[in-house]
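Working notes, beginning with the structure itself.
Every protein chain except one is present and positioned as in the full complex.
So, subunit A:
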Amino acid sequence: MDKKEIEILELLEKNGRMDVHMIARMVELSVEEVEAAISKFEEMQIVHGYSTLIDWTEVRGHEGVTAMIDVKVTPIRGKGFDDVAERIYRFPEVKAVYLMSGAYDLSVSVEGKTMSQVARFVSEKLSTLDTVISTTTHFILKKYKHDGIIFGEDDNNDRRMPVSP
């Protein structure tokens, strides 16, 4: 991966909607070269998609709840944690699953419309799995910053004077 390819990835990571013409100018490549690089990233599964970061708490009636669940599991001989993880991440309400070092094994992020919906998922789906030993559920009260973006930050916060030497 060369320097310019890394730059393209960094630009897309910040803004998945950035126009290829603009990227081409910024990294001094042709539009075709940028398009080829992006196709390559997609094929190599370096780029997994282009999602949009939405603050649902600002959309009335769609606020929803998110829980971070610490899950202790018994790893299965020969397969480790991967099988358990898969059984969990296949559920559509599960947004993220990470294998963790420390006091528990899997960190599971679950989204639901209401707290009781998430609670039902934990008690009915997650804790009933054979390999799951215990769960600890933490509900997120407020998101300040997500994926490097600070929520609620004013876009027009340029405090500079309009002309200066």
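Here, a contact is a pair of C-beta atoms (placed from the backbone, for glycine too) under 8 Å apart; a residue touches a chain by one contact, two chains touch by 3 or more; residues count from 1.
Just so we're on the same page, contacts and distances are computed from a predicted model.
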UniProt protein name of the chain not shown, from "Cytochrome c", "Aminotransferase", "Dihydrolipoyl dehydrogenase" or "ATP phosphoribosyltransferase" = "Aminotransferase"
Ask   = Given the contact definition stated above, which residue among A:M44, A:L141 or A:V163 touches the chain not shown here?
value = A:V163
Ask   = Looking at the whole complex, which of A:D2, A:E28, A:D130 or A:D154 touches the chain that is not displayed?
value = A:E28
Ask   = Since one chain has been left out of the picture, which residues of subunit A touch it in the full complex?
value = 7, 11, 22, 25-28, 158, 160-165
